[in-house]
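Of the protein chains in this complex, one is absent; all others appear in place.
Per-chain numbering from 1; labels A, B and C assigned in written order.
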């Protein structure tokens, strides 16, 4: 009975390591979950490890709207319509007003068919729209949609390439995002050190995202060292990290807690003094030029000239002059400096980790280190499925990581 | 070069919903992870939703030992050798001493080829051995292996049937074991209530596993009610749950905390008085017969005659006479009463949840409710992959579940 | 030997419920922790429950700087110098630049001696400076310090009144800020409901601070109801709460998750559609006027005309027009609407809870409800020592709270 009503069908195709990357599994699961039917028309399985597979599937939906909903989901999983057509567009009727049926981006590399050719979407990241302009397809957050923008709608002519399982096992494995705290921590330090060195040796770009716990737990000197030695290309943090770091440099305390972790007398005043000292100079940069600030995370970041963004929050004291207090501008600036990043290390911050995760493509190696497993869980719940979670104590972890990097580096030099 | 060294090969086969249940994905992943090679010889894909697939794969290992390690892993994932041979056995050389190469069980239904026929393994659960005796294949923990037992070795003649993805979406979904706390809790209560009623209406057996937090958070009356109304067939807990429950009945406190959550005067003494009162009667059962104990979890469990096991732990005061203080005996007893259970609800206990998870086949619907996400994570880390995690507060959750069950029950009666 | 070097002494005095409010304990502890010496000169103990005590103590420091550090700490604990002198001030040398030795505020009520009289500090909250102007003493965050401001320095002429232990036990007890999840949740719901009704009946003002988990877990309708019925006077949240709430109203989903907690097809698009719909109207307010938005948290807040602040964050999509994207302005706005609040209920948000905690005087009853115990721990670590922590699931907790309030309200009406 029900079957008779099902009249809308569409043919999709997909290729790649369909089996072991779970691409086919997910496509079939999604169809079933959404109440559709499927028939596999063609299937060529990759016979050996490095062969890719190819599949054609006829998908049946209850009606055109149902089929459309299914196709949108399958598109995000890497399937595309068999017929090649150009992407369809509509004009945004107002600033931040989107046309019905707009295409919502994933965080995977995406291509749009435009005048018969596949054009890669620029700066693609999750939950945005695609705007076509001058032969370019640009990933655009809703906040930047302007009246008159030509926005891609539907899934016709849009191709998504989900990450495939690497042929060999690696630290940043495939879908191996464990949140368990019961892993051999020392060994994970060694592997991560190795990945960092490999990334830098290969000319890669590494971003570090961190929260104030980094300073409280005593890991600030290790991060400063990693920056000084060139392992960090982009630093993303908030006002608190900068103030705590400067406070430590100027007064030896972090939020009035000295290096033995005891709240010390007049503690919070040092926090305010740190801000005041920077204000008296005019900025962190000027305080460094004046010789007032002589070390620490911000000193190394500015001295070395790496990109850094300090984003404002409603918990800030001050804030410091370098802080971008407008959250829209801060988010945009973060997106800009994250361009071309190959690896992101998130250290003890839920807010900034999720914000950065939203801005990253899925192929960026992402590791989230936090003593609170829910930071990692939430990061992945919000779509950064590529993230690896390390539930550990950054206060001990980061110093050991810095030491291990140095050790491995020496061995490499010795071996060469 | 390397390929030349690879001389050992074997042909395996597998059938079922290979794609959407991820069975094929896992087999290929495992071969690659372990450094083996594969070639897919035959592949018949199930074209429609209810069709099964079939695959034959030639697996290549570096040498015989390597191939053997790979085959063991593939066996646990549902693949079996193409040639049909009887299972191989060896004799256990001593009590609790196992023969080299013994077959270690999974928690999936398992069959052993014995005199040319497939025999289902009795009481199968994870991390045990299979002993053949009198034409029966019995899942046997290492602690019960006796000198002279005929133990299955290797994977020849052993077939494992991993769970398949249900064709429709259900509460106890497939691999949907979320640990996130950000799910609509009220809706989850409704769904679980529905599953409980359905299980009982279908003649199913439900086990409840609980820790003392159940009593501390005020959920004991709700569990007592569920037992009284017949929704619980098996109760697994420790001495603490029983004493706290009895203390509440006799003195209105749980570990000296009254119903407003305040530690009350002389609190812990009530805990000891509760033990003392039961000892004066001789047992919980006798205290009920004497009319001393008139309500609560233990009262309902004993009055209704359901199976219950109170397992001892090193934190116990007393303990009560019904407590099995020997942990080996307690575990055996738990295994016995869990036979035939269809659904297990774990409430606020890590120790008992993991212990019960070890004893359950993978097809038993398992839900683990705890405010601490690490309880669920650890349960799944230890192999109970079928468990669904609900990160919530049992003190509010269970009362609402009991209420919802009653409500749904009434609606069913009204509708009938 | 050492004693000879100790030449700097000062006499302090303190009165109140010194013993049971731990005021004297803390003063003596602090002196010892900081390496000072003390001699109690006068001590009049309150003999009965309602009598206050009085103490005079001679404090000895190693030198004048050491003594000064000790006196600052003792001042924050409620002790003041015996000699009555006017507060000392210095002029701020630049915008956001503070004079040496500035007085850093606590979150307790504070008085400044000015022309011989004690003047209460206006809008006092933690980690700010006191600016004297036109006979008024105004608590001023460092970010608002202007060149030329007359800033209080040192502790001379500054009196702090720490909270005293209530003479009877109450829900918002004294220093009873438990973070344990093992409390009878149902009873806590009843007590909190009672406190809310009592506060509102006494003409008090209640602020609710919430994060997006409120909507995800299904508690939004309960908060909307509490606002509609007049139990909420101030609402503090971010863009996400508003968008999720509006998305639920317009599309029945929250971040693409429907009421059964399943990610639904095209889910995140609804999130963007929700923003788009509001943008098309121009603002949330206009969308309500147009009849587009007919219910939910934001609808009730705007319809009822309560104060609300939506503060921007770097995780925002959009954001909505009502969101204050500049974090400095948002924080100021939050401070303004929190004036005169008697009770604050924090629901599932670490960022906003700590931000609000920073802005609240210590006498505001504060309850922080979160499934993650670290939210509460951090809130208290950062100085909001008056906060009570409830580790529970807001998705079940808030609906039950709303129901309980209604029930108690009915009983009160019936009794009247």
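To be clear about the criterion, a contact is a pair of C-beta atoms (placed from the backbone, for glycine too) under 8 Å apart; a residue touches a chain by one contact, two chains touch by 3 or more.
Computed from a predicted model, the values in this text were never measured in an experiment.
> Which residue, C:49, C:100, C:115 or C:414, contacts the hidden chain when the whole complex is considered?
Of these options, the touching residue for the absent chain is C:49.
> Of B:247, B:316 or B:404, which sits in contact with the chain we cannot see?
Of these options, the touching residue for the absent chain is B:316.
> Looking at B:330, B:345, B:364 or B:396, which residue reaches the missing chain?
B:330
> With respect to the chain omitted from the figure, which of C:22, C:303 or C:406 is a touching residue?
Result: among the candidates, C:22 touches the missing chain.
> Give me the subunit C residues in contact with the hidden chain, please.
Contact residues on subunit C toward the absent chain are 19-22, 24-25, 28-29, 32-33, 37-40, 43, 45-49, 165, 167-169, 179-182, 373-374, 377-378, 381.
> In the full complex, which bits of subunit B touch the chain not displayed? Write them out.
Against the left-out chain, subunit B lists 34, 69-70, 72-73, 93-98, 102, 104, 126-127, 129, 141-143, 265-266, 268-269, 271-273, 275-276, 279-280, 311-319, 325-328, 330-331, 334, 350-352, 354-355, 358, 372, 374.
> Tell me where the left-out chain touches subunit A, residue by residue.
Considering the whole complex, subunit A reaches the absent chain at 169, 181-189, 191, 213, 216-218, 257, 259-262, 371-372, 391-393, 395-397, 399-400.
FYI, only the chains that are shown with their structure count from here on.
> Using C-alpha centres only, name the chain that sits farthest from subunit B.
With centres defined by C-alpha atoms, farthest from subunit B sits C.
> What chain lies closest to the overall centre, CA atoms only?
A
> How many Å are there between the centre of subunit A and the centre of subunit C, using C-alpha atoms for each centre?
So the centre of subunit A lies 33 Å away from the centre of subunit C.
> Could you tell me the distance, in whole angstrom, between the mean C-alpha positions of subunit B and subunit C?
45
> Can you pull out the residues of subunit A that are in contact with at least two other chains?
Residue numbers touching two or more other chains: 374.
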